[in-house]
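Here the complex is missing a single protein chain, while all its other protein chains stay put.
Our next item is subunit A:
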Amino acid sequence: MSIKLSTQRLILAGAAALALSVVGTVATAAEDMPALPQHDWSFKGPFGTYDRAAAQRGFQVYKEVCSACHSLDLLYYRNLTELGLTEDQVKAIAADVQVPDINDDGQPIERPGRPSDHFKKPFPNEAAAAAANGGKAPPDLSVIVKAREGGPNYVYGILTGYVPYDKLTPEQIKEFNVSKDDNFNLYFLGHRIAMPQPLDDNKVTYVDGTKATLPQEASDVVTFLAWASEPHLEARNRTGVRVILFLLVMAGLMYATKRAIWADKH
């Protein structure tokens, strides 16, 4: 029996090791890049949940700063109720924007937004977005936290990783060919990033009175964007804990049954 048990452990350990080694190898080694800041996110781990207050503040940062250039196309205004906003608040937020539509006479019009509308894009189309931003459209932020190596830590790193030109060492300026008009970011591949530093101390005035420091704004908006990328994370974690507990109990029962059935064969 002990031999069987160890074989089984070996298989499980092997499968896990295989899976983990693959995770390790797929992650591309970033050469000459500083390690990303490791933030203690509320949504980390199997019991993680989104800090609602942080996510609401993050939405305020997105609305007042990021949304000038970045769309959030996969979200509807109605989704905001999941962050704890009331339906009336969501209606008011949606009504604040004018969205293009076609009226009953078939004429193009602009009307106040509704909760069932997608978040309004800052530019009518990709070409307009590119033209207004030096030739390259700013990426949509709907799944940005899942679309970058490092996830929330990467986005947080980018938002807090700007170094002003006069603080750069001569070596950095030379090595990365930085000019006075460039934006230097510690965590961006190649360091020269098209986006000027978007956030700074007191960039927004939080409605809940929280002090708007740069790290505070950055971690708030990353919490909001993490929710936007993975809105069902809390349901997923809750279901996962139950499923795994169920499977563990079931495995125990099946093992006991299996032993009883095999009792006369060993």
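Structural remarks
Heads up, the rule we're going with is that a residue touches a chain if its C-beta (ideal position, glycine included) is under 8 Å from a C-beta of that chain, and two chains touch if they have at least 3 such contacts; residues count from 1.
In the analysis below, contacts and distances are computed from a predicted model.
The chain not displayed here is annotated in its UniProt record as "Cytochrome b", chosen from "Sulfur-oxidizing protein SoxY", "Monovalent cation/H+ antiporter subunit D", "Cytochrome b" or "NitT/TauT family transport system permease protein". From the set A:V143, A:V178 or A:I193, the residue in touch with the chain omitted from the display is A:V143, counting the whole complex. Interface note for the absent chain: among A:Q172, A:T213 or A:N237, the touching residue is A:N237. Within the entire complex, the positions of subunit A that touch the omitted partner chain are 3-4, 7-8, 11-12, 14-16, 18-19, 21-23, 25-26, 28-29, 45-46, 74, 79, 139, 142-143, 146-149, 151, 189, 229, 231-232, 235-237, 239-241, 243-244, 247-248, 250-251, 254-255, 257-258, 261-262, 265-266.
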